[in-house]
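Here the complex is missing a single protein chain, while all its other protein chains stay put.
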Amino acid sequence: MSEFLQVVLSGLATGSIYALAAIGFTLVWQAAQTVNFAQGEFVMLPAFFVLIALNWLGWPLWAALAFGLVISVLVLGLLFKKLVVEPMLPNTGLPLIIATMAVAILLKEGAKEFYGAEAQPYPALFPHTTLSVGGAVVSIQDILNILVSLSVVLALTLFLDRTRTGRCIQATAQNPAVAEILGVKTRRMVLYTFLINAALAALASMLISPVYLAKFSNGETLGIVAFIAAIVGGFNQIRGALVGGLLIGVLDNLTATYVTTTYRAALPLVLLIVIILWRPQGLLGTSEGRQV
Amino acid sequence: MPPVLTVRDLSKAFGAIRAVDGVSFDVHPGEILGLIGPNGSGKSTLFNCILGQLAPDTGRVEVNGRDVSGRRACDLNKLGVGRTFQQLSVFPQMTVLDNIIVAGQEHRGTMIGRLFGAPDAGLTAEADRMIEFFRLSHLRDEMAGSLSYGQQKLVDAAMAFMAGPSLVLLDEPAGGVNLTMLANLKDRLVAYNREHATTFVVIEHNMEFVMALCSRIIVLAEGRVIAEGTPEEIRSNQTVIDAYLGG
Partner (left out) sequence: MRGTLRIVFLLLGLGVLVVAPLGQGNYVIYLLCSWLIFTIAAMGLNLTLGYAGQISLAQASFMAIGAYTTAIVTLAGWPWVVGMLLGVVECLIVGLLLGFPALRVKGHFLAFVTLAFNVLVFLVSRNEEWLTGGIYGLSGMPRPSVLGFSTMKQLPFYYFTLFVFVVFAALMYGIIRSPWGRAFKALRENPIRAESLGVDTRRLTLLAFAIGSAGGGLAGALVSPLVQYIDPTSFAFGHSLRILLMVVVGGSGYFFGPMLGAAIVILMPEFLRFTEGYYLMIYAVLVIVLMVYCPSGLIGLGAKLRDLVRRKPVERGDLKAGAQL
């Protein structure tokens, strides 16, 4: 039983980080009609910005993290929107998918060329200590990961529901034409969505890199998990992506521990196929159309 | 002769809204029947139920005596039912000629036969005749997407007619078309009906167009038939005027 608790808890921890990536992915899909196939690389790259600040510039950790966040928001939010997405609108079909895939290649190769191909050691944010709770060995890092992620999700939900800007973003997601008529600056709302996604991805990167190490190829698996979590959970609800992320994290861990390690990656994939075919709006999603 | 189209007690509700409420009517061979009514009266829902796009809650649809309730659109087309659409009804990246050939080719032989047969399924001459009938010969090899809206409507009609259907349902054919093109469209529809004795059912809002084109009119309001008759009878029908034509 205590092993089960351990597995579930550490699954929740990774899952909460996946959720951040999934939520960002959802936001951008819903509010900006952009399916970002580079989301995994968006989570991979900020770690390298942090490493650059740490190792090349010699900055202290907190400064490096801030640097990573700011650069990510600028590059993966602002630049991505202005240089890649904006010129392609309203062509949001296959060309945009291809373009985001090309961005993924660009970021991946960029990290490999400019920093290095080997997995890079990455500073841990939280101490590696463990607690003993009722016989189960619980990692402080896991608990803090969950807490940080959930607080961010809470803050984001409050922002979207309670602030004027947040509600404008929601309006833009539901019906851009009507929102525009009602005076919402939809272009700016779309920009904010991209910035939020970049910030979420950067945060996810900082939480997960201590575990996975920073490697240029991380994006592939992280990306697929983000997609699956978002779609399975219910991609037109933030809490859907959250639930999706947590679910995938826990299921993945449970599968690896109790069922099979070689096919652990198959479960989320099968889940994805089943959900898309049977209930495309996801477990928590509504089939009403776009909303965040 | 049996009616080409029979609709009996058709009903379709969306939640609490009864979009179509027990509608029954017959359509006789060779006639041009108009279906009019205010917005929300159920005309489009009725069409979609007849054409298999929506499944009716109750009721029956028969084409040439055959029950076709719930059949797929491509099956209906094979049974001799054609339709035009309100919007976006052509294949934009194909030539006008190809648009019309595709409309006819599915009725020529088997699928496998078509793979090994002629590239145009032997339909070029017939398609050219159809194109000429609609006075679009100068646009034969143009991409359908580059045509003007009115011209696309003509191509749409040509496609609907190509397979020689016994019944064609036209969904707001006059919508968004300028006056000259409108006259041309009406003229072509009347000519086609006369030459081929094809039965038309037309949903329309353009009263002038309907009155001039149709031989009989059915008026819908709130999902129910409130009047039926010739254009003159409908024009002077008080119930219709109150509900729709307006004081």
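Going in written order, the chains are labelled A and B, and every chain counts its residues from 1.
The criterion applied here is as follows: a residue touches a chain if its C-beta (ideal position, glycine included) is under 8 Å from a C-beta of that chain, and two chains touch if they have at least 3 such contacts.
Quantities reported herein were computed from a predicted structural model and do not represent experimental measurements.
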(request) Touching the absent chain in the whole complex: find that residue among A:43, A:73 or A:96. (result) A:96
(request) Would you write out the residues of chain B that touch the absent chain, in ascending order? (result) 51, 72-74, 77-78, 82-83, 85-94, 98, 101-103, 105-108, 111, 114-117, 119-121, 142-143, 145-146, 148-150, 152, 159, 162-163, 175-178, 181
(request) Write the list of chain A residues that the hidden chain touches. (result) 35, 84, 87-88, 91, 93-99, 101-103, 105-106, 109-110, 112-113, 220, 224, 227-228, 231, 262-263, 265-266, 269-270, 272-273, 276-277, 280
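Operating definition for what follows: only the chains that are shown with their structure count from here on.
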(request) State, to the nearest whole Å, the distance from the C-alpha centre of chain A to the C-alpha centre of chain B. (result) 49
